[in-house]
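Yeah, one chain of the complex is gone here, protein chain that is, but the others are all in their spots.
Up next, chain A:
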Amino acid sequence: MENKQKIRDFIESNLVVFEDEAVFSDDDHIFQMGFVNSLFAMKLLGYIEQEFGITVGNEDLDIANFSTLNNIVRLIEKHKQEV
């Protein structure tokens, strides 16, 4: 499964809105939309590090890097290139 789909599945399995029509695009800000909460941010960080074998440094902890599906994928690819 490609990275983007893996992350989408993870986000969808952690949404805090329960309406069936709750959908988000690859560029939607999932925090501003209220689709996830602050606890999710830490859970997402742990998931990314565990699943993709990277360590996200303090300099990359800006919430903007985790705000959209595309931003998360970019962050992972950046770290994978550094490795």
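Note that in this section a contact is a pair of C-beta atoms (placed from the backbone, for glycine too) under 8 Å apart; a residue touches a chain by one contact, two chains touch by 3 or more; residues count from 1.
In this section, contacts and distances are computed from a predicted model.
Of the names listed as "Anti-sigma factor RsiW", "2-oxoglutarate ferredoxin oxidoreductase subunit beta", "Acyl-CoA dehydrogenase family protein" or "ABC-2 type transport system ATP-binding protein", the one that matches the UniProt record for the absent chain is "Acyl-CoA dehydrogenase family protein".
Although one chain is hidden here, its contacts on chain A can still be listed: residues 10, 13-16, 18, 37-39, 41-43, 45-47, 50, 58-59, 61-63.
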